[in-house]
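Heads up, one of the protein chains got dropped from this complex, but the rest are sitting where they should.
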Amino acid sequence: MRCVGSGQQLKRSNIMPPSLFHRLRLLCLVLCCTIGAAHAAPSPETLAKMAEDDSDSRIEAIAELGAEGSAQSVAVLDALADEALALTGAGRLVILTDTGALDAATGAAIDPYPDDADALMINNRIRRALQSAKAATNIRATDRSTRLAAALQLRDGADEALMPLLEPALAAEQDKEIRAILALAVARVNLASELPAKRTRAAELLGDSADASVKFMLTALLEKDGNGQFAEPDAGVRAAAKASINAIERRLAIADLASTAFTGLSLGSILLLAALGLAITYGVMGVINMAHGELLMVGAYATYVVQGLFRTHLPEYIDSYVIAAVPVAFFTAAAVGMLMERTVIRWLYGRPLETLLATWGLSLVLIQTARVIFGPQNVEVANPAWMSGGVSTYADIVLPWNRLVIIGFAIFVLLLVWLMMQKTRLGMFVRAVTQNRAMAGCVGVPTARIDTLAFGIGAGIAGLGGCALSQVANVGPAMGQGYIVDSFMVVVLGGVGQLAGAVTAAMGLGLMTKILEGWAGAVVAKILVLVFIIIFIQKRPQGLFALKGRFVED
Amino acid sequence: MSTRRSFIKAVTLTASLAAMGSVSTFAQAADTIKVGILHSLSGTMAISETALKNVALMTIEEINAAGGVLGKQLEPVVVDPASNWPLFAEKARQLLSQDKVAVTFGCWTSVSRKSVNPVFKELNGLLFYPVQYEGEELEKNVFYTGAAPNQQAIPAVEYLMSKDGGEAKRWVLLGTDYVYPRTTNKILRAFLHSKGVKDEDIMEEYTPFGHSDYQTIIANIKKFASAGKKTAVVSTINGDSNVPFYKELGNAGLKATDVPVVAFSVGEEELRGVDAKPLVGHLAAWNYFMSVKNPTNTAFIKKYQAWAKANGVPNADTVVTNDPMEATYVGIHMWKQAVEKAGTVDVDAVIPALGGQTVKAPSGFTLTMDPTNHHLHKPVLIGEVRADGQFSTVWKTKEPIRAQPWSPFIPGNEKKQDM
Partner (left out) sequence: MRTPLSVRMFQSLPRTAWLALAIFAAIAWIAIPAAHLLLPESSPFHVSAYTVTLLGKILCYAVVAVAMDLIWGYAGILSLGHGVFFALGGYAFGMYLMRQIGTDGSYGVALPDFMVFLDWKALPWFWVGSDSFLWALIMVVAVPGLLAFVFGWFAFRSRIKGVYFSIITQALTYATMLLFFRNETGFGGNNGFTDFKRILGYDITSPQMRLVLFGLSAALLIAVLILGRYLVTSKFGRVLAAIRDAESRVRFIGYQPTQYKLAIWTLSAVLCALAGALYVPQVGIINPSEMSPANSIEIAVWVAVGGRGTLIGGVIGAFIVNLAKSFFTVSFPDYWLFFLGFLFIGVTLFLPDGVVGLWRKLRGKRAIEDTDTPTETPADAKGASA
């Protein structure tokens, strides 16, 4: 084995396959880490390699820098990851910062600023090398989350070369969760051990995993080669592997079910937010508002504008722009809705089919207005930091934050609407008008004003829906068109003016779509759902929760 | 009685309205050459095509400022086919037979091109099509300035198979369900087979247009990728669906270092609508990136940004250029040169003159129009998404490569390379 100490060049052997070469390098890295940093600065040879325009030599340089481990080397690695490591025309490596440039070798500031510095290009391969180098140093960090991330990184790439790093890390680790991850990583490596006992132990241990890739590793042991020989000669190991596979499969099946349920709920909550406003306006006024989708769009653009204002005026609070956008979206959409009601819809009461056409006209006008103001392209609405990424739960299912927040938001909006409808005077009036407009008018409910307010509230809720949608989907002039059909289906399926109906329908459609999608693909799932709705309406023409009471049909 | 009269009046009204349509022809001003621009300005495709209309108008202004063509000014005729495919054919007919345009620049989707092809053939018009497409077509009256599959898809997959690309062994072919993704994936599957990839290592998946919920698909990709071999995703997802796809991808924790996604329909314009930070490292294959550094490109970008400001394009301070815009720009200049070579705008004279024309393109390469297959020889650039929504070129061809509109990976195509 040709492994040389820190600071010296690592020669690439021609006979070694690249993967082996990679392992050796990691091993060196590991060993070097344990020896500790001998030099205080990256060597000129390493930096020269870094400056070469070749991924292979650059990766060697990364390994050497990681091994060397001094503060300056780590700074160089960080700069490379941020694409802030640059090469001047004179061939000098510099680190570009917001304020100036630093020499990569010494960290000293460079004056004058090198105008000809060109940032070093990195690709995914280099990024991976950077991550490995980082994980190897981070596994001993004091911060728990840093260690956890490093442990996960090491687990997925665990191999023989990492053992000298993994075993002491496992021994030193106090945290239960990280210990479990490292134990799995060690077991993965031990599965290739010489000793059957060690292999059996590893195979048993791996049964605690819920990782599909581990399952594949174990299944490979049970496969027979061309001569009918098992890949794993020892029957005991095979039995342990089989038991572990079953355990993992059980876990994966549960995980599958759980993730389908989550995606279904998440889609359902989006459908609900999109349809809730429509349920109110339709319930109160029997008005099919074809411009409902555009009210979603208004809410989404309001969110976009608020984000823009935060970026220019309050950049330090940018992460809370969504919170500020919620009321803005509500009131903007409500204002647009009330304007629509006052100018157009008011004059069409009792003519639901005409209202349908007029509101479609309104939707076209709103779409084109958005196109003129904001341009035909989609605009960027970024998830704030606290809504990016996700929580890793059971069996590595990642629940994205934005979806979790939206489910919570849907519940919040629902609660709000319910309180408003049940506990306020306005809500009582709205319900009265929904049930019997003429009688409500007779006992003194100002029906015209209630109409306007109810429409405003419905529109405002659509605005809230738009605000939520901006966090998962496109924000563009035609975005509303994509939701209008779905919203109708929810309202029609749920039954007019029924919150419970809308909730049931939205969640039902969400789950159904996701279950079917897993089984038949996205296109067919959508078709089947529509066909289901058509058939369902035949059986329950008034929807799931029909308003009870006596009605004259005509 | 008057109801009867109203009936007859109504019929005559109809007839006169009908006549209205037929007298809208006006004599064409003798000192200008009309140029048709056939891009959707409303409907679902407006999101992509509006920028092409803009860049075409800018290029025409540029040519006019430099003295026009054959001493005449170019006069753009902009029509809006409204993302409606039959309307594309109708507008094409109108441009050719009513406005008598010398050339048309337009179309984005394959179906719009298929819709106008017969019209250009029948009326012997000239169409420049600026978008990457699935190939399997050659029309005498059409010049293709976008990429054929071998100028985009295959080099991208080769890159992902290389060491720098991550040596991918398993492949997810993900697309919107229409002809471009279908054909591209068919070609890629045959290509992967030829490289020894087995069918069980390829997952093909399609979504409807405007699909916005990618949770299930991303979960499936994750599952597929966990089988131990390095996995890459080839995405032919169409425009609008990309934002939800990438948002979900970023939030589900699939990083480019684990499962890189290479996209053929995602450029600078599409990334304007996304927060690019979680996407860093994902790839796109094009023939041009805005981030390419050379004097031609710098001038092109500056000109477009100035034009956008001067013409009140919304969000003019953040406009970007992309591959189809470059292709439009190159196409118009190429046509101008061919007209000058032919000395006339007559289609039959311009078509042969176009073959072999060269233009120094913003991509930094000199592009040649192939005389036999009407496609440009184009360089292939592979870029990784940067945090600012631009691409950094991680790989490019040494020189422009010739298009193979009839992919050799589809059986029966061997003999069909030329017109």
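First chain written, first letter: the chains are A and B, and each begins at residue 1.
The definition used in the following text is that a contact is a pair of C-beta atoms (placed from the backbone, for glycine too) under 8 Å apart; a residue touches a chain by one contact, two chains touch by 3 or more.
What you see is a predicted model; the values in this text were computed from it and never measured.
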Note to self: Among A:Pro44, A:Gly89, A:Pro233 or A:Gly361, which one touches the chain that has been omitted from the display?
What the structure shows: A:Gly361
Note to self: So one chain is hidden, and I want to know which residue out of B:Glu75, B:Glu136, B:Asp370 or B:Glu384 touches that hidden chain in the complete assembly.
What the structure shows: B:Glu136
Notebook entry, point to check: Of A:Ala109, A:Val372 or A:Ala385, which sits in contact with the chain we cannot see?
Noted result: A:Val372
Check: Looking at A:Ala48, A:Val485 or A:Ala500, which residue reaches the missing chain?
Finding: A:Val485
Checklist line | Footprint left on chain A by the chain that the document does not show | finding: 286, 288, 290, 344, 347-348, 351-358, 360-365, 367-368, 371-372, 481, 484-485, 488-489, 492, 523-524, 526-527, 530-531, 533-534, 537-539, 541-542, 552-554
Check: For chain B, which residues reach the chain that was dropped from this view?
Finding: 2-15, 17-18, 20-25, 41-42, 77-82, 84-87, 89-91, 93-94, 97-98, 109-111, 114-115, 117-119, 122, 136-138, 177-179, 182-183, 186, 208-209, 410, 412
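Keep this in mind: only the chains that are shown with their structure count from here on.
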Next item on the list: Can you check how far apart chain A and chain B are, centre to centre, with Cα atoms defining each centre and the answer in Å?
Entry: 30
Check: What residues of chain B sit close enough to touch chain A in their complex?
Finding: 41-44, 46-47, 50-51, 163-166, 177, 205-208, 210-213, 215-217, 219-220, 223, 226-228, 240, 243-244, 247-248, 250-253, 256-258, 260, 269, 272-275, 277-278, 281, 313-315, 384, 386, 392-394
Note to self: Quick check on the complex: what are the chain A residues that touch chain B?
What the structure shows: 18, 55, 83, 121, 123-125, 127-128, 131, 156, 211-213, 216-217, 220, 259-260, 263, 266-267, 270, 368, 371-383, 388-390, 392, 398, 400-403, 472-478, 482, 513-514, 517-518, 521-523, 526
